[in-house]
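Omission of a single protein chain aside, the complex is shown with its protein chains in their original locations.
A, B and C label the chains in the order they appear, each numbered from 1.
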Amino acid sequence: MNVNNTIDNQPKYINPYLGGVLLGLLILLTVYITGRGLGASGAVKSAVVTTSNTIAPSATKANNYMSQFVSDDHSPMYTWLVFETLGVLVGGLLSGLLFGRVKKFRTDHGPNITSRKRLIWALIGGALFGLGSQFGRGCTSGAALSGTATFALGGVIVMFSIFGTGYIIAYFFRKLWI
Amino acid sequence: MHIHELNPWRTLIALSAFVVLLVVGFLTMQKPLMAYQLTMDESIKELTESELYFYPWDLEAVIAKETDTIILFDIRDRFVFGQGHIPGAENLSANDLTKEENIARLEELKEKGFTVVLYGEDELQGNGPLMLFRQVGFSNVKLLLGGYNYYFQHKDDLYSTVDDDGYLKGFARFDYADMAAPKEGALNSGAEKKEVQVQRREKTNVAAGGC
Amino acid sequence: MNRNYIFLTLLMLVLAAGTVFLTMDDEPNQVDPEILLQEIIQPTRYVSTDQVAKMIIQGDPSLMLIDVRSEDDFQGYSLPRSVNIPLDSLLTADNLSYLGIPGTKVVFVSDDDIRADQMWVLTKRLGYKGTYVMRGGLNCWMQTIIEPEQPSDDASYADMETYSFRKGAQIYFTGAEEETSDGAKVEVQVQKREKTNVALGGC
């Protein structure tokens, strides 16, 4: 009897299918209201452009990539995705409070890896994800989920390459998780 | 305990609510009065077909009531209709074309196998309604060439219009390039001759309703 | 395993299979037939040859003449600054790019007005705004602008006014007087090229 992942010590997550149906309806609502899907990585991009624009405005303007997002009327932070991401933080906090998951700072890690290593890997993973999301024109929520939901070819490509790569390389990084 | 052993009743409620929303949507959806049956390509192709049109000399049979599968619709307004119309024609003013009962009427006539011939003051007036009805699938609708004006001028001798081209549209009645060329010399013989020709053509054109 | 999952699975399958049987609006940009019919019965789409002549002479930059006759006919004679889009080749992207430019008045021209009117109905179905039909077409153009008929002496003042305008327009379009012909021609050329550029930039 070595299985202790019983219902008692599981945090109270909602049924994943309920989450899925609600998320699907939310995407539908978002498309219905705004004509485009959800997103996440765009907000970080806005943050990058904003800091860059504050520290070195001329270099930002000279940069072909960042200059697209700089406007004279308002800060690059004043975009739809930034507000949406603020909402994500608030919503996550609300849910955490409701289900009693807001506790002191802690780290999730696999049984065979220390917290410190986990944080380093998280940083590297985040950097890769940030880099990849710019090439892919969006991350899992923006490109893969909302893109595929609107039948965009690009969304399907991003979705299959993210999960395909994940499954191919999962074996080599199993130490991190199991 | 695996997730699949728990009762997903909230998921069921959420999805059912969505289904209810869709059902309500379908129930409250208004059926459009008309829908395009022909694509753009088909619509353009159809314009070159002659079966779109009804020729003035064919009216003879309709007026004499020799055929009972052709119905004439006068799309001019009620006042003008009262002043004079082709015998046997019904008034269906252009302004009333979008009324539901009139569309239903057309629908009914199509099912019964009637040919509906529209006519207006001239061909132009009936052109738009003809195209639209054709595009929404009323393949039994035709248009009287020349319109009421041409009929009115020739109503005493409709058979002879077989040889006339006054009601035909869509071709040049003049040699445009020649006519619009800079006229340097004064009246030479060629110009004079042309002028005569123009005069004659002009007359037929007036007969066809002018411009 | 809970039985409700089987029910959920079936429900989702039915929902998804139902989409296959939906009648989709393949061409959502097209104007609803009812609205199209309402527009068709309005006579506001017609412009007279006099109005067109005036706009050409004044060099109105918002005017765009589209000749819907065949290419051969177009080569033979065409109105100044007009573009040729034969009716049967309307649906190419290149030709459609002439339409729907904000602030332009597109006037369709054909031998009579029927072909032009057909073009108008087709473009209206595609949702383009600001399109017109030259009433009477080129036949009428010849009769009114190129060889205007002199009204009788007892004609009304308005008729005489129209006639004098047409006489002036005749000089402009046929170059009946030598001096004006050069100037007018050059101006027309410039306008035409400019217009084409605007149209191409619009797409």
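Observations
To be clear about the criterion, contacts are C-beta pairs under 8 Å (C-beta built on N, C-alpha and C of every residue); 3 or more make two chains touch, one makes a residue touch a chain.
One rule holds in what follows: contacts and distances are computed from a predicted model.
Considering only "Branched-chain amino acid ABC transporter permease", "Polysulphide reductase, NrfD", "NADH-quinone oxidoreductase subunit L" or "Sulfurtransferase", the record for the omitted chain gives "Sulfurtransferase", by its UniProt protein name. In the full complex, the chain left out of view touches A, B, C.
Mapped onto chain B, the interface with the missing chain covers residues 2-4, 15, 18, 22, 25-26, 29.
On the side of chain C, touch with the chain left out of the figure occurs at residues 9, 12-13, 15-20, 22-25, 28-29.
Note that only the chains that are shown with their structure count from here on.
Contact topology of the protein chains: linear, an open path with no closing contact.
Taking the mean of all protein Cα atoms as the centre, the chain whose own Cα mean lies nearest is C. The centroid of the Cα atoms in chain B and the matching centroid in chain C are 19 Å apart. Centre to centre, using the average C-alpha position, chain A and chain C are separated by 50 Å. Taking each chain's centre as the mean of its C-alpha atoms, chain A lies 58 Å from chain B. Within chain A, contacts with two or more other chains are made by residues 17. Those residues of chain B in touch with two or more other chains are numbered 6, 8, 11, 15.
Residues 1, 3, 6, 8, 10-11, 14-15, 18 of chain B are the ones touching chain A in the complex.
Considering their complex, residues 6-7, 14-18, 21-22, 25 of chain A touch chain B.
Contact residues of chain B toward chain C in the complex are 4-9, 11-12, 15-16, 19, 22, 32-36, 39-41, 43-45, 47-48, 94-95, 97-98, 123-124, 127-129, 131-132, 135-136, 169-174, 176-177, 179-184, 198, 202, 205, 210-211.
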